[in-house]
Every structure is written in structure tokens, then in C-alpha cells.
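Some chains have been omitted; the remaining ones sit where they do in the full complex.
Chain IDs A, B and C follow the sequence of writing; residue 1 opens each chain.
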Amino acid sequence: MSQDISIWTTEALAVFAKEWRCELRTGYALNTLGLFAITTLVVMSISLGHLGIASTEPTTVLPVLLWILLLFAVSAGLPRAFVFEEESQTAIALRLSARPSSLFCGKLAYSFSVVLALEIIVTPLFLTLMHLKIETMPVLLFALVAGGYGLAAGGTLVAAIIAQARSSTTLFSVLALPVLLPLLVLAIEITRSAVAGDPAPIASRQLLLYDGSVTIAGLLLFPAVWNP
Amino acid sequence: MALQSPVSLSFQGLYRNFGRLAVLRDISGSVSAGEILLVTGANGSGKSTLLKCLAGLLAPDLGSIKYWEVGQEFTTAERRLRLGYAAPDLSFYDELTAEENLDFFARMRRCPTQRPRELLDRVDLPGGRMGHALSSGMRQRLRWCWALLHRPRLLLLDEPFQNLDEPGCRAATQLLEEHLANGAAVVANPGALDLPYVTRHLNLDN
Amino acid sequence: MKKTLPWILFLWIALVIWGAFKYAPLAEGFIGDSSRILFFHVPMAWGAFVGFIAAGIWSARYLFGNRDPRHDRAALASIEVGLIFCILATVSGAIWAKVMWGTYWNWDPRQVWITVAILFYGAYLALRSAVQDRQTRRRLAAAYAILGLVVAPFLFFILPRMTGFTLHPEPVVNQQGKMEMNPQILHVLLLGSSGFTVLFFWIHNLRCRLEDLAESAMFPSQGAHNDR
């Protein structure tokens, strides 16, 4: 059993390392995801300038914008995790050599790390550009980590589904947004608490529940999705 | 069913439709260690489809596929990870070199770390070339390496010699011969090549 | 049984209608007779939820069982019927909202989350139409419907109760676990909910039989084929 786990870890780590190696070689995902987020940030601040919101009600508005920004960036970038394998037909080789569960975990770890990297780029920028003060930092960190994990987990599972459908990123958004919306609203709630200074928001429990159930659903469903 | 043979594959009454097109209809056959099952047929007769079903990459609509190694039977999921497969639709990562590609799969399959290098030398492939920069013959060599990486007992080969030049064909035939020492192979479209040990034939034309 | 069930159902629903208008008293705090829509609005929402859960269960039986296409067709049918129930619940709610709140639609959390549910199951249909191979289509759709088992409870129960300010009345069983409802209203409501559940399964059964017939007409030789 413990040997099984060590084998499984090796495989998941191999997938994770492979993804990052391809990533660093080409720089697609990170460069472009970051740039995408930043450009969107600019679009948003321009429209906000038009609206004059930023000044009036920052504490309720800005958390929403932050998470919508992250959501769009993620739905632009994550599908590649699997769509890419199917399109370049490397999926066959992978299907014949990796156990689905370790593959899923490797991909999930990779997606999560990309989302975290994105958050590290975007959040400080967002907070300074929008003049948003955070009262309880740990709560914000919790929201970013748990919310980011949920985005990665839900996104990875849906990406696996649409990759098999040999379909576009549009279909990804259609399938993923309803799955990710509950998560989004929970994360927004918690971020608001962080701004307001509430040390232990109630939405945290639900967010963890959501993360947990999506992970379990992913582990159960992925093998069936991945293999014919 | 040759239970104590090092390896044995048998399939019975396979059916597979694509939409309303019946491609495989009641196909049966078997192969065991030291044998080649040669699958022949016109273009579009279903050779690749059959090999995909055997590899577990496509589920047949009906029929059973049984796979043993040394008396132990394996499920589809296990068979998928144990066999070696080479076909034109097998591709590798464009951003990794040939050797890195093999290293990655060697880690996934828990092979000795020097195995990729060994195989690259056998087929004479420059390991440092990037995946997207390989010529078609080099790609085919890489497919051979990939299929043999974990020393599988069963090899499924679809058009295994296409694109290969003279030395490439020789290297590949020799690898196949070594494999047959105690493994089995199913081969479709070997081209104009003489195969060692062809012992069974399966014709899909009707 | 096949012959008598429709009659029993007919009487049952008739009884609900009678109860709604003659037996149950008007609820407090509602304008005019508008509270009577409750006896259709709630059972319909309940029926939709039951349909979505049933679809998840059938999909699980398809995916993790012996991949019998009939299970997949059952899942598809219950999502189709569930979507209709869901839309009717939304429409009845919107009409009610016009009377009570003065506008058909005001993005009340209840309305938002039921829309997300409709989108989720609409995405299910979009996914099906995007995949050509029948086996793949069934597999992917089943996985998505099972994911619905995780998402639907959030959309129907958890989120509407916790996010933001809502005008929507408290649940029948409120957060303190107390029932605050006139017993006669409760009787009709329970009768209606159970009646609509049976109605759901009756329509569902008709739909499945129709699909089975269509299938066997298209692929006469294949009636017994499984996907494994």
C-alpha cells in the first residue's frame, strides 16, 4: 500500500514536472495568462473610471471584480491542460502509460500552481491600482488559496471533459462557468470579510466543502472520462 | 488457453460500429508468445480500428478481449498500461526533445533510467532534437522506442515501417525479432517488408 | 398498473388543485390570492431538483455500471423533464415576483441560482450536441451529470440561503429547524410535492419508452448492445 502511494506520487510528480518544463520552454501559459489578466485589469479600470465606482463603494465592488478577473483569466488558460494533449495527439501515449488518478493529480497540481502564480501577479497589482485596503490578511490568503484551488480543480475536470469532446474554448466556458460560479461567490464573500476585517467568515466552511466535493468528484470521474 | 505461456491475447466476436457504419463484425483471433498475428485488409477495412480496440483505446460495442501474462489475467485498464503500441496517430510533445520525451514516459512506466538512451542508440535517433523538428522517419523511430520502452510482452504495430529508410527498417526488424523471443505481436500494414515468424493471419476484407 | 397510474395521478393532481384553492387558507403577508401559486411553484422546483438528482444517479449507474445505454437515456430524459420543471418554477416565481415585488426579474439570489442551474443543465445538452461518437457522448455527458450531484445542492439549497440579501420567503424548514407554517398549507404542499414527483416519473417514463423505441427503430440489431 505505502509502495503504491510512493509510485503514485512519482507519477504525479513526473506529470507536474513535464508540464512545467514544457511551460518554461514555451512560456505560453504564464506569459499570456499574466498579460491577459493585466490587460483585462486595464479594461476594467477604464470602465471603472467611467463609472466612478472605485471611489464610492470599494469594499463591496472590488472583491467581485478581482474574482471575475481571475475567473476569466483561468477560463482562458486552463483548458489547455487537456485540450492540448488531445489536439497534439499526445493523449494516446499518455493514456497508454499513466494511471488516470496520478495523471489527474499531476495536472491538478500544475493547474493549481499556475492559478497561484497568476494570483501572485494579479492580486498585489489589483490591490494597489484600486487602492483597496485589506484588514485581515490571513482571511484574504485563505480565500486566494482555497478559491484558487477550487478554480483549478473544477477547471481541470471540465477541461478533461471538453478535451474529449474535441471542442473549443467556448464550450469550456459554457460548461465550466456554472460549475465555478458557486465557488466564485463564496470566494467573493470571504474576500469581502477580509476587507471588512471579519476574522472567521462563515462562507469558509462552504468553500472547503465545495473544494472537497469537487476533488472527490474529480478523482472518481476522471478515470471514466479519460479512458474509453 | 495457453495459460502458462509468457503472454497470450485472445479476442472473440468483436463488433464495432461508427454511427451506422459497421466496421468490425464478429472478429476473433488470438496470439501468444513468439507469434505474430498479421492483420491484413484493404484500406478502410478496419485494421487500425481493431488495433485500437485491442490496445484499449476504443471500446468495442460487443465482444471480449482477454489478456494473460504467465497465467495471470489482466483487466482492460491493466492491459492498456502493459502493452506496447505504435501507430501513425501516436505523437509526442513538441516542446521536449526526443530524449526528454522518452525520459518522461520512462518515469511514468518506472523503467530503468538508461533505457531511453539505449533505445535511441539502437534506432540511431539524435536524442537532442526537439519533438516538432523531427522528420517523419525520425518520428517513426521515436514511436518504436516508445513502444518498447517498458519491454512489453505484447506489441501492437500499425504501419510500423512507414517512413523508415533502409537502416531504419533493419533496426526495427531486429527490435521486433528480439521482442518475439518471448513476446507476441499484432501487426497491420507492414508494407513490403518480410516479417520474421509470421504465424497467423487475420484478413478483415469480406 | 400502466393503465391505472395515469388515473391515480390525474385524481392526485386534481386534489392538489382543489386543496390549493378550497382547502388551504391564504397565507399571511401575501398580496391577495397570490400565495396560492405556492402549491405549484414549490412542487415544481422540488420536481426539478428530484429530476436532476435522478439524472445524476442514472448517470452513475451508466458510468460505473455496465454502461447500458438505457441508463444514459434515462439520465437524459430526466434532465430534459427536470429542465422543463425548472423553467416552470422560474416562470411561476417570476409571475409571483411581479405581484409581490413589483417586477418579474430583479436578480434575487433565488433567481440567480436557479438560472445557474438552468445553465448547468443547458450546458449538459450543449455538451451532448458537441460530441459525435455515441459512446464518447454518453460517457462525457454522464460525467457532467454526476458533477451535477455536487453542484445542484449548492445551487438549490446552500447558496440561496447564505449569500446576500434576499426578498424570497424563508424555507419551509428554516435555519432554526422549526416549521412555521399553517398545517393545512403544509398538507397541500406535501401532497403537491409528492404528486409532482410522481408526475415527474410518469412523464419521464413515457419519454424513456419513446427514446427506446426510436433507438430500436434506428439500430434494430443493436437492442442489447452494451458499450463495454
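One rule holds in what follows: a residue touches a chain if its C-beta (ideal position, glycine included) is under 8 Å from a C-beta of that chain, and two chains touch if they have at least 3 such contacts.
The structure presented is a predicted model; accordingly, all values stated were derived computationally and were not measured.
Engineer: Across the entire complex represented in this structure file, what number of copies corresponds to each chain label?
Structural biologist: Full-assembly copy numbers, per this file: A x2, B x2, C x1.
The rule we apply is simple: only the chains that are shown with their structure count from here on.
Engineer: On a CA-centroid basis, which chain has its centre farthest from chain C's?
Structural biologist: The most distant chain relative to chain C turns out to be B.
Engineer: So what's the Cα centroid distance for chain A and chain B, whole Å?
Structural biologist: 37
Engineer: How big is the gap, in whole Å, between where the Cα atoms of chain A centre and where those of chain C centre?
Structural biologist: 30
Engineer: Using Cα averages as centroids, what's the distance between chain B and chain C in whole Å?
Structural biologist: 49
Engineer: Which residues does chain C have that touch at least 2 chains other than itself?
Structural biologist: 135
Engineer: Got the chain B residues that touch at least 2 other chains?
Structural biologist: Residues 59 of chain B touch two or more partner chains.
Engineer: Residue numbers of chain A touching chain B in their complex, please.
Structural biologist: It is residues 7, 10-11, 14-15, 18, 21-22, 25-26, 88-90, 92-99, 223, 227-228 of chain A that touch chain B.
Engineer: Enumerate the contact residues on chain C facing chain A in the complex.
Structural biologist: Within the complex, chain C contacts chain A at residues 63-64, 116-117, 119-120, 123, 126-127, 130-131, 135-136, 139-140, 142-144, 146-147, 149-151, 154-155, 158-159, 162-163.
Engineer: Which residues of chain B touch chain A in the complex?
Structural biologist: Residues in contact with chain A: 55-59, 77, 80-81, 83, 85, 87, 89-96, 100, 104-105, 107-110, 146, 150.
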